[in-house]
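Here the complex is missing a single protein chain, while all its other protein chains stay put.
Right, chain A next:
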Amino acid sequence: MSGHDSKYFSTTKKGEIPELKEELNSQYKDKKKDAVKKVIAAMTVGKDVSSLFTDVVNCMQTENLELKKLVYLYLINYAKSQPDLAILAVNTFVKDSQDPNPLIRALAVRTMGCIRVDKITEYLCDPLQRCLKDDDPYVRKTAAICVAKLYDINAELVEDRGFLDTLKDLISDNNPMVVANAVAALAEIQETSTRPIFEITSHTLTKLLTALNECTEWGQVFILDALSRYKAADAREAENIVERVTPRLQHANCAVVLSAVKMILQQMELITSTDVVRNLCKKMAPPLVTLLSAEPEIQYVALRNINLIVQKRPTILAHEIKVFFCKYNDPIYVKMEKLEIMIKLASDRNIDQVLLEFKEYATEVDVDFVRKAVRAIGRCAIKLERAAERCISVLLELIKIKVNYVVQEAIIVIKDIFRRYPNTYESIIATLCESLDTLDEPEAKASMIWIIGEYAERIDNADELLESFLESFPEEPAMVQLQLLTATVKLFLKKPTEGPQQMIQVVLNNATVETDNPDLRDRAYIYWRLLSTDPEAAKDVVLAEKPVIGDDSNSIESSLLDELLANIPTLSSVYHKPPEAFVSRAKSTSARPDDEEYTDAIETSYSEWPSSSVDSAAVTSTSSPVAHSVAKQPGQVAAAPAPTSPPAPVPDLLGDLIGLDNALIPVDQPAAPSGPPLPILLPTSTGQGLQISAQLVRRDGQIFYSLLFENSSQMVLDGFMIQFNKNTLGLAAAGQLQVAPLQPGASARTLLPMVAFQNVSAGPPNTLLQVAVKNNQQPVWYFNDKLSLHIFFSEDGRMERANFLETWKSLPDSNEVTKDLPGAIIHNMDATVEHLAEANVFFVAKRRNANKEILYMSAKGPRGVPLLIELTGSVGVPGVNCAVKTPSPEVAPLFFEAMDTLLK
């Protein structure tokens, strides 16, 4: 039964295009047809066959319908690139639109509507007018959609020719499919227009509800979607509508079911009778559950929508929690969504069953799923007061399995439980403390430290526990440092004995003098001042009662929720975002003159880092105990030992990798490039005589890590190796570190080539680059460096003015991020521009506005992401306002750091 078209894909040895040309002009029909098929095959695989335009169009006048369709397909693809030649096709189109065969009439109009060339559009109007009133419903239904096409190309033309009125007349057509397509076309036109074009009166409503019974499944979707905008006058009308729509819930097509659900939910708002509402809820549950036996992709769409529905009407599925239990073989995206819904449906009645399920999931293989399951237990504990104890006992059981990530996740949620139910479950702290050593993720560590600080008075050895963390204070991520600081202060206030007193001094010193993190430093200074001036006031501030946190599982704010529910089952309801947040097309009444460029801009604007991932809507459970907002740090691979500690055994980070191919093997010749002094990252005092200075640099379009080793110890150091921890930009060594054995008193410089996006860390972007260096004589040294985005700016980042403007316009405003750089300064316009150009930030335009200079610049960031920059400032006055617009706004923080550095 199968065709054999694949032969058309095989290429011949001779120049293909001339050969095809010859065949297309053949007098034999079969040969001609085969040639057109070959052209289409070539077009499919992406070859440019536009040069055959005239020859293909010449085949258009044929009796053979199949051949005609192929030629039309070719025209749709290439007419835009050959607008002058497209006119050749017009005659045939017009002729075809009057063909006795309705299939050909419809085909002609359908195809003309797809060709967005002015010359064709001009000629479309007359045939379209005829076809809208054709005797054959097939032609009318095609023409109805064609009006929407024409409106998209040239709205004025549609209005001038009165097509809208004809289209409205089609709503009363006797053929259901014509009605459905007319409704679809009108709804679309209404969407792009600000004027009222398609208003649904109670009269149209009745007509359309009647048509619903006879429509194809898709037609039912069009009609239901259009009708969902209708606002019923009163409860009675709403009930009537619902009654007409409910039978649709039994349809086999998921789109029909979901559109019907949307419409019923909308009308339910007006219905006052509780009986009716309860009855409707009962009717909607089974069809929603049935959607979960569809294809996994459809299940996903259904689950995202059900998530919204249960937030609005929790009763609908209150008794159906079992159907959301995960099957072992469900795809991960289905499992994650089911988990979300299980949390929302968990109640005192079913919590035991739900906990058993969560516990089961917490032993599965997929780490992300396991973590989410553990978090789910915590969220249930916070949501259901009476079940909190049972939840905690499950968490404790899980902690006993001693799977590292389960333990850490459990501790994070237990911290939230403590905040929700203060002074209730502290008896379990002892168990938690047993797992102290295994914690290596910042969030888990920070949570544990918070618990110790908060309950310092009940933990006998709180000071010892905290002290064990203090040793590595400088290496800890910011969120852990902040918690350590607060916890130590709490401990000191609660137990002002000698031990804590010493500790507080170490911490305050570390957190003020030794750090360059402003959040940490400011908080430390505040504590310091509080403690030194008025310890009682400090107590009031630091040990104040915290507000109890609540359950945020119904997290979408109600007006947004209503908007999302009105958008079932569109992208908006899947993303849980209003349509404006991701649809870049703005409403406009006039046709867009810059149409072509507009779409091109969209094409180039997709980003490396998707500006928003779907699951970002899945909110993490509860607010963090951290009083100040702290950027979440990415997970670290290994805890760094304190610089003052005795040589520690080599941790896994390096140990595992040394055996690998890209491991660090020493080579004897030293590379000694000269250059400006590098910042010292490992001082001699810390490095037992070894000093390391390093900086990321860009040379000839490549990124290098420039390193300087100075040996002031008493021994020869050799066997240098280097390793980079996961970081936001995924920088890693591209080759081996080449440092010759370093004699006492000697120094060596080297340039280490780097590659990006090798080991990208999760979490929000930050500038931390953690480096580990080892040699054969000393322990592993760890130090932190800063990533600066500007070394990623590539040399081809220059943008033409026009291109800049288009790209700027094509990006939604939400992609623009602004920041004041108080330390930056423009000393001299030309010098700054020149200086920035050296760093591959290119000048586009400038203007003056109220004594301020405004500079527009462009750069190309990592993975070719365009960065459109606007700098506002006065020459010679410190403080520059920097705005950046990019498809990947999440790089903005990194970008500002880079600009800050460049403009210093």
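Convention: a residue touches a chain if its C-beta (ideal position, glycine included) is under 8 Å from a C-beta of that chain, and two chains touch if they have at least 3 such contacts; residues count from 1.
By definition in this document, contacts and distances are computed from a predicted model.
Visitor: Per UniProt, what's the omitted chain called: "Exosome non-catalytic core subunit rrp40", "MHD domain-containing protein", "DNA replication complex GINS protein PSF3" or "Ribosomal RNA-processing protein 42"?
Guide: The chain we cannot see is, by its UniProt record, "MHD domain-containing protein".
Visitor: Just name the one of A:P18, A:G162, A:P286 or A:P764 that touches the chain not displayed here.
Guide: Considering all chains, including the one not shown, the answer is A:P286.
Visitor: I'm checking contacts with the chain that's been left out. Which of A:P83, A:P137, A:G499 or A:G719 qualifies?
Guide: Spelled out, the listed residue whose C-beta touches the missing chain is A:P137.
Visitor: Among A:I40, A:M60, A:L789 or A:M857, which residue is in contact with the omitted chain in the full complex?
Guide: Here the residue in touch with the unshown chain is A:I40.
Visitor: Please pick, from A:G378, A:G453 or A:P569, the residue that touches the omitted chain in the full complex.
Guide: A:P569
Visitor: Which listed residue (A:P314, A:G499, A:P579 or A:P741) would be found touching the missing chain in the intact complex?
Guide: Result: among the candidates, A:P579 touches the missing chain.
Visitor: Tell me where the left-out chain touches chain A, residue by residue.
Guide: So the residues of chain A touching the unseen chain are 1-6, 8-9, 37, 40-41, 44-46, 66, 69-70, 72-73, 76-77, 100-103, 106, 110, 113-114, 116, 136-139, 141-142, 145-146, 148-149, 152, 175-178, 181, 184, 187-188, 191, 213-214, 216-218, 221-222, 225, 246-248, 250-255, 257-259, 286-287, 289-290, 293, 295-298, 300-302, 322-323, 325, 327-329, 331-333, 353, 356-357, 360, 363-365, 401, 403, 567, 569-572, 574-575, 579, 582-585, 595, 599-600, 602-603, 605-608, 610-615, 810, 887.
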